[in-house]
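This is the structure I want to talk about, given as structure tokens.
In this view, the complex is presented without one of its protein chains, the others remaining in place.
Just so it is clear, A, B and C label the chains in written order, and each chain counts residues from 1 on its own.
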């Protein structure tokens, strides 16, 4: 079983997901600037989801880089991840079209949480297959980012029913945590860990 | 003729099919949890078809792994398979939107049956090309899964007009037969065969 | 400049064209068998276009197989071909939804004709680049298929205003000419040529 086709298929699916999301930016009927206004929230949601999918693609890329042999478990864990990612255009559109009302914002978080869990499962499948000297295990380290993210999602889901902006702020926070170049933050976190 | 492009094209088409299916999850107008209710059947259909396409991608992957030379017959047998798979988003959407009424459920089975037959034709094209010592023929063995699946589809199609849940149960059964790790089941089946 | 990316991009575009066509098979509201009836013509058009795109992908595959160096002219000739192919979902949908009325059937032929011309231009770009001992030139031979097809399209376009079934018969004929295994027909044609 070759890694190449797994990567190609995942790239294809993520590329399609990231691109069909833009179809939710429905072309307005008027041609005034004001006719774009109702799209503001959809556009903001689009940016957020684009960044998330970019992060997933990027991390997926790195993770598979450590893989030599593909197992059946990996294939299905990968499809499971792609399943949750494929729902992002739906939750993005629902959240955007309803101008960040509680239920859609919460559901957006639920799908992000499920994707994070699916990513975690895939990571473990790979580590398990690689055995004791797992390269991925070393690369991931204590995986602080991977542990903080789901915690923040779990907070943001009920928070949507208090104030949706808390949830949005948390979603942006998670994205930023992953966007900031890996090495620097990891070194910092390792040092922090050492001091604790 | 190279195998690489055949794989890449098939991967592309399957990746697109699996992803555009999500477009049938039409974003509801309301923002209450209850506005998601009409989507329940579409969502269940989506999960089922996602798993089926995942299985097809996975098996296609394995099957082509044994191929060294691509023949014209293979190319067209492959396109024929992709044709039937490309109809899955349509039957998935029709079945989901009509909440599992008989005709759409039966048609869903017809398309699955045609895809299974197309897969079987492709498999035979490859075995034929590989000749006497066909690697694929050895790998497939007595192909119990490949023989049971169309039988279950053939039962599920008329069954939809009695009770659609029988058909759905059969579709889920076929998916499970393929999902359960290959090696273990094949060994079991081989032993069963030996005892007969 | 590498051939790989040209192939990958073309495969991607053709895979997407062939797949988004199915989105024109709009899911009917009713769940009776009769609610599928209005889709009959769309479905027939879909099959025809699927076969055409399959032929283009197949031939494109073979043609690029002879290419070693990619020129700027080839890149643009290839994009020009993809442009006309990208209009096929539109003409397919228009022809199908209007149940094969003259104008859409004629336009379907116009787009096929333009694609055939674009393919011919791309072929010439490659032969020109390969120089005197062009491998593609030898492979193509007298290119009888490539010369007959546009002639049949040119007949089928005005014929649509007399009887659209003449045009449809011609479109099917061209598809069959290309579908029948290459070698046998080429040998036959070569013999016929020799006798003339």
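Here, contacts are C-beta pairs under 8 Å (C-beta built on N, C-alpha and C of every residue); 3 or more make two chains touch, one makes a residue touch a chain.
Source: prediction; values computed, not measured.
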Quiz prompt | Visible chains that the absent chain touches, using the contact criterion stated earlier | solution = A, C
Practice problem: Have a look at C:35, C:59, C:101 or C:124 and name the one touching the chain we're not showing. | Solution: C:101
Self-check item: Missing-partner contacts on chain C, residue numbers
Solution: 1-2, 5, 8-9, 12-13, 16-17, 20, 23-24, 72, 75-76, 79, 82-83, 86-87, 89-90, 93-94, 97-98, 101-104, 107
Quiz prompt | Residue ranges of chain A at the interface with the undisplayed chain | solution = 7-8, 11-12, 14-16, 18-20, 22-23, 25, 27-28, 31-33, 36, 47, 50, 54, 57-58, 61-62, 65, 179, 181-182
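Note that only the chains that are shown with their structure count from here on.
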Quiz item: Does the chain-touch network form a line, ring, star, complete graph or other?
Solution: line
Quiz item: Hey, which chain is the most central one here, using CA centres?
Solution: B
Quiz item: Same residues or different residues: which describes how chain B and chain C meet, taking over half shared numbers as same?
Solution: different
Quiz item: chain B to chain C: how many Å between their CA centres?
Solution: 28
Quiz prompt | Length of the line joining the C-alpha centres of chain A and chain C, rounded to whole Å | solution = 40
Self-check item: Touching two or more other chains - residues of chain A
Solution: none
